[in-house]
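Missing here is one protein chain; the remaining ones are kept as they sit in the complex.
First chain written, first letter: the chains are A and B, and each begins at residue 1.
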């Protein structure tokens, strides 16, 4: 079975059945990366373009590896080595790339909605690899794959998301996806880092971290995006860390078998202590491995090609 | 049949028979990009190096896609991530790359003549992907493929090229190629943007745009290269646009079935109005698609390999 949609732009409008199909497919593709020959011919002759307007190691590399393990050709385009430097508009760049007949364009862009513009204009499939403060659906999908893998199901779990909720596309995509899959979601962070429309998102809002993580199954820490904050929204990183850094003392309030997640890259000692990041509760590296599997699944499900 | 030359450095010395062979081959290769599996094994085991000293989206991506659709291995080298940062001379870089046994080197360089230096020194085939203000032969070839596709032939057509003729490698290559193929060429732009040797190039020179495009079959607009002009050659972009921006009013003077071309990226509202760029006369996106086909043709024709 394939997805009945052209694009993955966000999880706000993706159904439980679709998410389940993606996670099931990722589950079955994951095994390829542990083979000695990590390659199947499924997407041979397909062209995948990674159009990254923002720097990225893990997401771009994860998509590139996913494409290559399915035998697709991957082309990387990033602002510094492209005519984006010449001031071409996003739309003209998109139309130009479309004319080269790629099969799928993966885009990361600092402007919320950029992938949606491409999706409307182009006949090719578009995957949002992170747009501004909006969505980062493949991150949420790999997070959900990791939760399901460890907990058996997502339904009925309680997940606390902690950090700068307002400026986190990871938080937003996870909120949509987790609620769709039947989890209860708590968000926690300083008031200035809470989105204005949080009341309409179906989550419990907390400002105190100990309260927020009491009895939860999953704690999802967010990265403080220093590089995006031109003026500071919070007194100091030290003060932020005192209230919101997940350390071993705070974690005792959660369930005994709590999972700790982080999308990376980690600011050690700011949002998460090294002992927790590297400790037994942490599934941070499982998330990365599942990232390749989820992206392989999306490439497979969005593109026509050989059945697995 | 293959080309009987080692390199494509410019169109000044390329014969009508050679251009026809390239366009015919591109025509037959173009269909590969519309297949579900966009890949043929023709150049398997060949190594193509993209050596880009200037930033580029469309040209570099176009060559990379062309190489991969023919199953060649493509290696990208650009100044910012290379030892060019260490001040190595072009010649030493070229000799170094040669010793790694690539089959073809595609070079873009800000210095006119850089590809010619490589071609003389190296045993491998060299394709000029744009050198300074000199030539950009693959752009002119894709332009001619597009004209031939739409008009059936190039012979006997009248083509107006409008913009900064003096600093346009696209203009120069098109002038050589179009005249070789039997077209009449008019050039048009402000006097300061006209090359000194224009009188010897076999074209009609115009300074008034309405005159220049009267009755023509093809209008080829050039990009104003803001990024290359350190001191301004013209009062202002607004004034430039008033005289030379192709808009719907001006276009009425041309033939009813005139084609409008632009090598991209477009400065909308400066050299071309959005209505014209996106309108029915525009073949700008066909040019991009033909770029992949022409580059596949050149890689195929310059390299020994399986017959198609």
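In this section, a residue touches a chain if its C-beta (ideal position, glycine included) is under 8 Å from a C-beta of that chain, and two chains touch if they have at least 3 such contacts.
Please read these numbers as outputs of a predicted model, since none were measured by experiment.
Among B:16, B:44, B:120 or B:238, only B:44 touches the chain left out of the display. Residue B:92 is the one among B:17, B:92, B:211 or B:248 that touches the chain missing from this view.
Contact with the undisplayed chain is limited, among A:36, A:236 or A:307, to A:36. Listed for chain B, the residues touching the missing chain in the whole complex are 44-47, 49, 73, 75, 77, 80-89, 92-93, 95-103, 304-305. Contact between chain A and the absent chain runs through residues 33-39, 52, 55-58, 60-62, 64-65, 68-69, 76, 78, 80, 226-227, 264-268, 285-286, 288-289, 291-292.
Criterion: only the chains that are shown with their structure count from here on.
Remark: chain A and chain B have CA centroids separated by 39 Å (rounded to whole angstrom).
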